[in-house]
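Below is one structure, written out as structure tokens, with a few remarks after it.
Yeah, one chain of the complex is gone here, protein chain that is, but the others are all in their spots.
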Amino acid sequence: MENKASKTGKIYITIVFLLLYIPIVYLILYSFSKGTTMTNFQGFSLKHYGELFADKRMLAIFLNTILIALLSSVCSTIIGTMGALAVHNAKRRHERETLLSLNSILLVSPDVIIGASFLIFFTALKLPLGFWSVLLSHIAFEIPIVLLLVLPRLDEMSPSMTNAAMDLGASPSQILSKIILPYIQPGIIAGFFMAITYSLDDFAVTFFVTGNGFTTLSVEIYSRARQGISLEINALAGIMFIFSLILVGVYYVIETHNTGNGDKKNIVEVTDR
Amino acid sequence: MKKFLAAFIAILAICAGLAYGSNQLTKSTGDTGNKVLNLYNWGDYIDPALLTKFQKETGYHVNVETFDSNEAMYTKIKQGGTSYDITVPSDYMVQKMKADHMLIPLDKSKLKGMNNYGSSFMNKSFDPGNKYSIPYFWGTLGIIYNDQSVKPGSLTHWNQLWSKKYRNDIMLIDSSRDILGFSLISMGHSVNTTNSTELVAAKNKLNRLSPNVKAVVADEIKMYMAEGEAPVAVDWSGEASEMMSQNSHLHYVVPTEGSNMWFDDLAIPKTAKHFKAIYAFLNFMNKPENAAQNAEYIGYSTPNMAAYKLLPKNVRDDKQFYPDQQVLDRLQVYSNLSPQKVQEYNDLYLEFKMHH
Partner (left out) sequence: MKKNFRGLFFTPYVLWLGMFVIAPVALIFYYSFFDIHHNFTLSNYQEFFTSGTYLTMTANSVLYAFLITLFAILISYPMALVISKLKHRNLWILLIILPTWINLLLKAYAFIGLLSHDGLVNELFQFFGLPVQHMLFTDASFILVAAYIQIPFMILPIFNSLTDISDSYIRASRDLGATKWQTLTKVIIPMTMPGIKSGIQIVFIPSLSLFMLSRLIGGNKVITLGTAVEEHFLTTMNWGMGSTIGVVLIISMVIVMLLTNTKRKRRRA
């Protein structure tokens, strides 16, 4: 859109950003505390980072968590996008409504129910619990969110675009890769990132379907609550946060470098209409 | 499309790197694959240094997996698909798992150092003769208060919690048995009562406590009390010791009418496979020096009297966590209730929570 953000708008988002980041800054700050809890700050110290790097088990758990998050998000983004195409192409209205309702069931069911039923499901199939069962479950509960983020963009895409391409003799796969995918790209990226969020945040489902020594960070954090969560976890969260901040920065530099300036797809859009 | 493909390949490459890294890390912790013990424990509920020591002494690598509640652990083990060798259920859960044939009896001939345990902590109603379980840690239910607002020594009875003095001052631990339990004790009933009239009376009495209740919370109660958010709380001794280490104004008291005594126990679930490792581990944890080291790390009370003697004097003399025999005599242990009674306790408790 051409009109630039107004001054009040900028002040508004600055405030919201501050509020969003205060709790994060707070918990990272405490990872530098000499004390043992997030209550009274007791002077600067790096000891929690020392503990963290000496804790091989925790580091392995951390790597496993990221591995599951990335892998499951890639898979669920692919399947979820296909699902969005399926829903989008549903001919009858009730077909679409049924698909959408089924899709959202995993979003509404409380985690405990999903976890328990997946556990029953996996043990009935005699699938060993561990990495694969966790990966499958994560893919399963991330698909609906991807679909919900991709679908609105598909629905907003004007059919004239695909029709025109078809008239010009484009094959379905060309239509998909040259027209549809570039258009819904922002939805796909959003879906991927949200899938990561769901994966990193999940405790209940992972707890039920894991086994054979495989653990993720969430399960470890929640089960530590009874003994009190040590600031080592804060240190880990801090590192993870800074690391993803750097990643986002790098991604962005590459992105702007590649596409030059401005958004390509807007040009497509304008010429279309 | 090209961009998507590139991103896809990049992510897969990162994943491969992560998998390699986590594999290397697991190897470096000494996981050789065959000489292992799978321990299913509460999070951070054993000194990691002991696990290293155990591996050095016996060669068994301990894989730790964690759970956050007895019931979640029960569901997991009951469903199968796992191979846990040792788990750490609380008292009533030992009884429940035993009744559901989910525990393997201990082979006493392979156990050493069982006489280290104090007689007050053995042969309890949930597992007569300790056929299935060895006590790991124990504790009580009691009242924590902040001496900045409550005069030390002035709060010694459950009934005092109902006093108008403590309006909107009390935090309760979110646990149906414990909350209904102290109400029952304050009325002179058993914490294991199955008499519905007594239970309803206990709930009605709790409803009258509502104006005094600030919040009903779980593990986070430690943080709240340490922060001074409320002056009084009803919680377990283990949690109390944790918060007292953070805030020196806090004190713990077991009311004189009596209270609940809880145990976390080591037990062998039916999923166990590595029996040599299991007995090596149980004997290792029976040793006084190891049990003492663990007690110092966790901060809970140890039932191992030989280990107790090795603890620092200020810990040994702390009557809050190692009370006298006459207090011990007034403590009651939870026994497992039938599913409908558990439901009845929880329904009443839910009604109490919704009352305010």
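Letters are used for the chains, namely A and B, taken in the order the chains are written, and counting of residues starts over at 1 for each.
Following the convention adopted for this analysis, contacts are C-beta pairs under 8 Å (C-beta built on N, C-alpha and C of every residue); 3 or more make two chains touch, one makes a residue touch a chain.
Just so you know, these numbers come straight off a predicted model, no measurement behind them.
Check A:M58, A:V134 or A:M194 against the missing chain and you find that the one touching it is A:M194. Those residues of chain A that touch the chain absent from the view are 1-6, 9-10, 12-13, 16-17, 19-24, 26-27, 30, 38-39, 78-80, 82-83, 85-86, 89, 93, 96-97, 99-110, 112-114, 116-118, 120-121, 136-137, 139-141, 143, 145, 148-149, 151-153, 155-156, 158-160, 162, 172-173, 175, 186-187, 190, 193-194, 196-197, 200-201, 203, 217-218, 221-222, 225, 229, 233-234, 237, 240-241, 244-245, 248, 251-252, 255-256, 263, 266, 269-270, 273. If you put the missing chain back, the residues of chain B touching it would be 69, 71-72, 74-75, 171, 174, 176, 214-218, 220, 223-224, 227-229, 339-340, 342-343, 346-347, 350-351, 353-354, 356.
Going forward, only the chains that are shown with their structure count from here on.
Our note on geometry: chain A versus chain B, Cα centroid distance of 34 Å, whole angstroms. The part of chain B that touches chain A in the complex is made up of residues 1, 3-4, 8, 11-12, 14-15, 18-19, 21-22, 25-26, 28-29, 31, 38, 42-45, 48, 63-68, 72, 75-76, 79-83, 218-220, 222-223, 226-227, 239, 242, 245-247, 298.
Taken together, the chain A residues at the contact with chain B in this complex read 35-40, 55-57, 59-60, 63-64, 66-67, 70-71, 74, 116, 119-120, 122-123, 127-129, 177-178, 181-182, 188, 207-208, 210-213, 215, 219-228, 230, 258.
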